[in-house]
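Here it is: the structure, laid out below.
A single protein chain has been removed from this complex, and every other one stays in its place.
On to subunit A.
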């Protein structure tokens, strides 16, 4: 049996890869996916933050100095504006974040209880964290001076003057931030997942194409059984997908030099397990399709939307909670979640439930496909 399987596999691989388009489809596109994710998510750690500031506490020294402090920060481009302008600029994505120093801001700090300051952004914590940290530090320092000086204005002015003249020194040093490259590698995996699924359907579709050109029946009239034939197709599929994973990860790490935040072994293991699920899905697509055209349509109906809903193209965090609940029923989501856990330092043992679910998904899809294949009693389909 294995001799027959090897013969069928070699023939299928030879026929598939003699076409240049196959190299592009199976290996070129996943690499292009990494490239796309570096363009989409790259550079977010290095660019200048565009910050708008509204000073409604005008005439107050502390408020004016806060504006000065923010202006002095590295990688910040600060623009002063009205509150309405700030809102429209944020909505139009012309600003990354906005700060509103409300009336009474300086007074609240002077009283030791900082208030009347708001930070706004539509881009979330990734862009506000830096500004927030620097403002907290600055405001905490002045609050401390206020608490020490109490109601003694002279003492406050003396201490505050000394702080401003940099007798108290705040040093900002840059440490290497890998969150951006981790996000890129995470999204690259998202693209890889989609291309793995597309490849799996394309390879399983060979069963339908052989049915259409009648060679399938000639094969089955030889000593090859339908089970051997389908098994050889599954193994070809797995071989191609494993090669796809290795090549994509190689490009990710050594060509694009993206930090994945985890070692190669667990990545290979998780994606390898997902390749089984992909083959299962592709067999279900083939089992429910009458010809390669309908399989193509079914593939478009299943692969792209499910990848979108599970966060392969855009982060799941920015999606509505209803969509996130749907993602729980999609295997791609569990792969991406596994990567997230591994990126934050988790070991393989910490994702055992995810791995178990991937195996369960694969088993479920294989069962559905076998049931459908087995029920077909028509020579135009399966024996």
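Observations on the model:
Operating definition for what follows: contacts are C-beta pairs under 8 Å (C-beta built on N, C-alpha and C of every residue); 3 or more make two chains touch, one makes a residue touch a chain; residues count from 1.
Rule of thumb we're sticking to: contacts and distances are computed from a predicted model.
Here one chain is missing from view; checked against "Histidine-containing phosphotransfer protein", "Quinol oxidase subunit 3", "Multisubunit potassium/proton antiporter, PhaC subunit" or "ABC transporter ATP-binding protein", UniProt names that protein "ABC transporter ATP-binding protein". Contact with the chain that does not appear here is found for just one residue of A:224, A:298 or A:348, A:224. In the full complex, the hidden chain is touched by subunit A at residues 3-4, 7-8, 11, 15, 18-19, 213-215, 217-225, 377, 379, 383.
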